[in-house]
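Every protein chain but one is kept in place in this view of the complex.
Chain nomenclature is as follows: A, B and C, assigned in order of appearance, with residue numbering initiated at 1 for each chain independently.
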Amino acid sequence: MIRVLVSPAPIDVAEELAAAEAAGAGAVATFTGLVRADEHADGTVAVLELEHYPGGTERALEKLAAEATARWSLAAATIVHRVGPMRPGERIVFVAAAAPHRDAALDACAFLIDRLKTDAPFWKRETRGSSASWVEARDADDAAAARWGN
Amino acid sequence: MIRVLVSPAPIDVAEELAAAEAAGAGAVATFTGLVRADEHADGTVAVLELEHYPGGTERALEKLAAEATARWSLAAATIVHRVGPMRPGERIVFVAAAAPHRDAALDACAFLIDRLKTDAPFWKRETRGSSASWVEARDADDAAAARWGN
Amino acid sequence: MRILYFAWVREGVGTGEEEVDLPATVTTVAALIDWLATRSPAHAAAFAEPARLRAAVDQEFGPLDASVVGAAEVAIFPPVTGG
Partner (left out) sequence: MRILYFAWVREGVGTGEEEVDLPATVTTVAALIDWLATRSPAHAAAFAEPARLRAAVDQEFGPLDASVVGAAEVAIFPPVTGG
């Protein structure tokens, strides 16, 4: 089962997790990314906005889920990413991998989120007080994605 | 936040995940283990029963959660393990780790489940058809736990 | 050819999408960016640092020397920051 969803609606993790579990494998690993309220000198993040590439995003995520499914023989690969404005504490992204054994589920889950960070066309804009700025890409994300090879 | 629960009741992952998310960190990784319906020559698993060491189990799990919290500066570490009889598709175990960044959450989650497999006093008995047998420990579990050091 | 812009590239150029008639001499993403930069000062400013740009040709991510020959849609954008 491959499940990809890009939506402005809040992410329902209970529903997504239940769907991944229903694939019948014994091990399900998940990762949830939430909007952090980082304290910076210029104030707390009040709003995070996610822009994406409609069509291109879904295509990139489906490709990623298919790659993970083939590599770890997954019973289920789920990628749900929220877009539009969101507030601290809200979920940005949820990924899940279901496999017969835990090492495959855990590795595939880490792969999905690492590669999503570098391969999927999303862009974050933070608003702190009255100033908005685009979030810069992190070299650490490239390094994390690179450890999985091509 | 450290949360340890050993109970015969079904595991409510939505509630547990929400509690881990509420700790305020940006990254939450989880692992769910479910009863598999492995097809063997002697028949499908009809019932899995988990025995444990009351008191000793909670102590071992709290120690494990505290170790993970210290090692990865977790905002939340959750270990919920079901005991008693359960059926294929039901959740046996749920672990969650919340941290400011994803690498810590993912590593801590893998650590929690790897070490739980070797360090927590649970024993599985499978009933297939009319015969019941205790599940043998796996060398692979010792190897997985050992990679985290002492 | 449909050209799409995202994030600060979109804001810099001043539009998210435009249709262009590409000269046959423009065959790569890098050449396309150079050619687009001549359309307005805003384009030129948005494309001032090609090292900060990424692209997808017909929704397929690729390097700046990827071919755009025959493509229907090229997207130009900053390094991605999702997840």
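The definition used in the following text is that a residue touches a chain if its C-beta (ideal position, glycine included) is under 8 Å from a C-beta of that chain, and two chains touch if they have at least 3 such contacts.
Small disclaimer: the values here were computed from a predicted structure and weren't measured.
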Touch partners, limited to displayed chains, of the chain removed from view: B
Listed residues B:I11, B:A25 or B:L50, member touching the removed chain: B:L50
Chain not shown: contacting residue from B:V4, B:A25 or B:A60: B:A60
Touching residue (missing chain; options B:R3, B:R71 or B:K124): B:K124
Those residues of chain B which, in the complete complex, touch the missing chain: 33, 50-53, 55-56, 59-60, 81, 92-93, 113, 116-125, 134-138
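Assume only the chains that are shown with their structure count from here on.
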Chain of greatest Cα-centre distance to chain C: B
Whole-Å gap separating chain B and chain C, where each centre is the average of the chain's CA atoms: 48
Contacts with 2+ other chains: residues of chain B: 102
Residues within chain C bordering two or more other chains: 83
